[in-house]
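All protein chains but one are shown in place.
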Amino acid sequence: MIRLACDYQEGCLPAILERLQETNLVSAPGYGDDEFSERARTLIREACKAPDARVYFLEGGTQTNSIAIHAMLAGYEGVLAAETGHIAVHEAGAVEARGHKVITLPQKDGKITAGSIEKWMEAFLRDPSKDHVVQPGMVYISQPTEFGTLYSLSELEAISASCRRHGLPLFIDGARMAYGLASEANDASLADIARLADVFYIGGTKCGALIGEALVVTNPRLMKHFFTLQKQQGAVLAKGRLLGINFEVLMSGGNYLKAGRHGVRLAQKIRAALIEKGYELFVDSRTNQIFAWLDDEDLKRIGEKAAISIWERRDDGKTLCRFCTSWATREEDVDQVLSLL
Amino acid sequence: MIRLACDYQEGCLPAILERLQETNLVSAPGYGDDEFSERARTLIREACKAPDARVYFLEGGTQTNSIAIHAMLAGYEGVLAAETGHIAVHEAGAVEARGHKVITLPQKDGKITAGSIEKWMEAFLRDPSKDHVVQPGMVYISQPTEFGTLYSLSELEAISASCRRHGLPLFIDGARMAYGLASEANDASLADIARLADVFYIGGTKCGALIGEALVVTNPRLMKHFFTLQKQQGAVLAKGRLLGINFEVLMSGGNYLKAGRHGVRLAQKIRAALIEKGYELFVDSRTNQIFAWLDDEDLKRIGEKAAISIWERRDDGKTLCRFCTSWATREEDVDQVLSLL
Amino acid sequence: MIRLACDYQEGCLPAILERLQETNLVSAPGYGDDEFSERARTLIREACKAPDARVYFLEGGTQTNSIAIHAMLAGYEGVLAAETGHIAVHEAGAVEARGHKVITLPQKDGKITAGSIEKWMEAFLRDPSKDHVVQPGMVYISQPTEFGTLYSLSELEAISASCRRHGLPLFIDGARMAYGLASEANDASLADIARLADVFYIGGTKCGALIGEALVVTNPRLMKHFFTLQKQQGAVLAKGRLLGINFEVLMSGGNYLKAGRHGVRLAQKIRAALIEKGYELFVDSRTNQIFAWLDDEDLKRIGEKAAISIWERRDDGKTLCRFCTSWATREEDVDQVLSLL
Partner (left out) sequence: MIRLACDYQEGCLPAILERLQETNLVSAPGYGDDEFSERARTLIREACKAPDARVYFLEGGTQTNSIAIHAMLAGYEGVLAAETGHIAVHEAGAVEARGHKVITLPQKDGKITAGSIEKWMEAFLRDPSKDHVVQPGMVYISQPTEFGTLYSLSELEAISASCRRHGLPLFIDGARMAYGLASEANDASLADIARLADVFYIGGTKCGALIGEALVVTNPRLMKHFFTLQKQQGAVLAKGRLLGINFEVLMSGGNYLKAGRHGVRLAQKIRAALIEKGYELFVDSRTNQIFAWLDDEDLKRIGEKAAISIWERRDDGKTLCRFCTSWATREEDVDQVLSLL
């Protein structure tokens, strides 16, 4: 069975396994105080051009989102997010479980705008009973979004400016950051992200790591005592070296971008084929996820050979599907699936 | 530097890395639906002689304890635990962060007794204002304990009987289970644990795994929809295969017991030497942690060559220290440290 | 200044103050174990024709909603509610603060339907990743709704049947229950509510009490140890007699219905006048809240004499306003405001 359903179906970049092997019996302190984690933090600060950033390693996306958001909010605050944002729909209520409301904003192609933040804030500030409702405490966006679309640098700059005007820290979920950075359509670098966000994370799990996400805090006033909160929330590994080694390898030798480029190239090959053959795309994604409407015959034909993701069914009988590639996708598998269209 | 400070300072059993290598490019579903996890669950059910047990993989001890306890308790309930229990002292308030009080019982050598549970329950049931206080919802013990001591089978049977008499589910923290099972002083098998506890976990991180703990639920009425709670609490890995592979290897070919035996043998060598040389032991541990009172000169002499754990300082100037071995400890390192005593 | 902005702007039915006076020095046990609370509970059971119902007194609407919902849900569950439901918009994130997501359903005139529950459940049950999202745990509706509209008996029966089909307990927020029961448009009695809901509350604060809401639990399997949870959540009064006396008086001699009828009669007088004078109503409310679109001149003219509630401004310059009456509204005040239209 060919798997194009998601981007976490294989192990990891071989270089990570090699590094695990060669360091296996090195004795090192626990909880992230090891030399590998330290090196990984340095590499990340350099890649972000943020020499003073604090870097923490966590295990997965839902965990990173919910704990970072919890650390950024007071009890009376909620987080503004696109109604399609991962935290609003696919995290089993992780933000709410930690006490906070996800306040949803309208979206287009998975993206919100500075304008939508301004409009919401204007209505909030005018509301005579605003003390009776959840206070806005921060803004959450994903880059790339859950639909594979990208915020342009100017869009990010506008959102960041709007956030700062209202005193709302900006958090960027970068679960698939590698596929954003590697996209030809992208004009926002890791250093731009670091400059415009207050807190963000560089995704590992979906971008070639065996495990791990790297949380980067560039705003020095935020997230005090984060290690203790991370421990309390169950997100500190005794063998922190595992996370450190993953990011030491990812952030070395261009590995992160390479992993991203491979996934994006194959996804764009799928996109081009779909367009050429007249399929209706859901959004115009230039990263590693391609959403298209397929009819039942297509679904059946593809389904015999390949696993893709089913999103939802429309009244006209078409089904929204996702083709998702990764650093590990094989070109011959893509070609075989395309031959079925 | 020789490290005898804790049991999570090296990577993992080489067989785990080999298995990661050979399966790396196998494509498999995410979130624990992969073949490796499935096999690991089967091996665990067999080892526990509990064919109907549900098995979940999590990433670390604090995470496993706090989420399992949260899943087992209603909002108005707390957990009874030894005042020295890991959840009471070393988890950054993880149980409280999920809304529950840790109700502490007196302990001896890190252990509580059926008698102390009975005594507490008797006082509780007699209290005219018992509806105004946290309701007892479950009992937590560690096997081996935080001090390396072991509950005997008869002690476990008495505790389990007391729990069942009062309708209190019993949870056993087995972070260092391998070192308990491998101890010559132990008479409680994994099947006994499975029979006497309602929920427990088999520790991986400290017992040779790269990462992971295996939570075993033998009481079918408990922990409904646990996967969703696990996800919400940030404890589900997209690449669940990583956890599955760790336990597939640990539970095969006697690897788990072998890892435990190595650690216990070296720790007992330390214990014997300490006794022979007249050091005062804190408790009589027959597993992989040895606690002894050292004076400043010993500390200094050892400290130049080896890292051990410092616990607390006594008025007479002696310091309580822990020597901790693992599956990876080298005998020549132990010998070198012993030569310094 | 005439106040028609809300229904909690005066003290309480004079009979309540008289009863407080005559019982003031009677010595009674605390925490609701007093004779007044006991009598109030009996009167409520009789009024609901629910001899086995458990009755608890709480202090206000947000408190009652959030604690009852917390008691009804497991950690992995959320509550289905109209997107305009009070818990979704006006309670400062009280449900989320206790760990649960409010899952919003589309509404019309403040009401959801059995059909919308069925449609949501159907999509949920079909979702291949349904274990990754918040599980539906209960349904919340308000009677009357936040817009003053009423569910008919047949609508309530359909919703209740849908809930029972899916194992979802039904909770009814009756903050303004008196104005619903007193409406000529109403055909659902308190006994119907008690029969169709699993848990509901009879509002006191907005219906003539000085303080208090009466939570009625008719499903015996729900809300175990509720007193302890209520205490923990800060909602038990040491002087529980205060709440008991309020409901003892409200539920005696037809006081509750009388309070409701007075408010409804005056609100309907406003409604009739607005219709007669050609104002556009927002919904057709037959209870004590009347929503209408006013232009700036109306607003200014009325604003000089009376306080009404401002809801929102429309692009055509009209403003949605609420006229709200209560048991205490004076007819001459209503007449004076109507003369300004």
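We just call them A, B and C in the order they show up, numbering each chain from 1.
Keep this in mind: contacts are C-beta pairs under 8 Å (C-beta built on N, C-alpha and C of every residue); 3 or more make two chains touch, one makes a residue touch a chain.
Bear in mind the structure is a predicted one, so any value in this text is a computation, not a measurement.
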{"item": "Sole residue of C:Glu91, C:Glu146 or C:Asp173 that reaches the chain not shown, by the stated touch rule", "value": "C:Glu91"}
{"item": "Candidates B:Val134, B:Leu229, B:Leu294 or B:Ala328 - the one touching the absent chain", "value": "B:Val134"}
{"item": "Residue of A:Ala28, A:Ala50 or A:Ala71 touching the missing chain in the full complex", "value": "A:Ala71"}
{"item": "Contact set of subunit B toward the excluded chain (per top definition)", "value": "75-76, 78, 89-93, 95-102, 128-129, 132-134, 310"}
{"item": "Hidden partner interface residues of subunit C, rising order", "value": "1-3, 5-6, 8-12, 14, 17, 20-21, 23-30, 59-64, 66-67, 91-94, 97, 205-206, 210-211, 228-229, 231-239, 241-242, 328"}
{"item": "For subunit A, the residues touching the chain missing from this view", "value": "31, 70-71, 74-76, 99, 131-135, 224-225, 227-229, 231-232"}
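Going forward, only the chains that are shown with their structure count from here on.
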{"item": "Computed distance of Cα centres, subunit C from subunit A, in Å", "value": "41"}
{"item": "Residue numbers of subunit B (touch at least two other chains)", "value": "228-229, 231-232"}
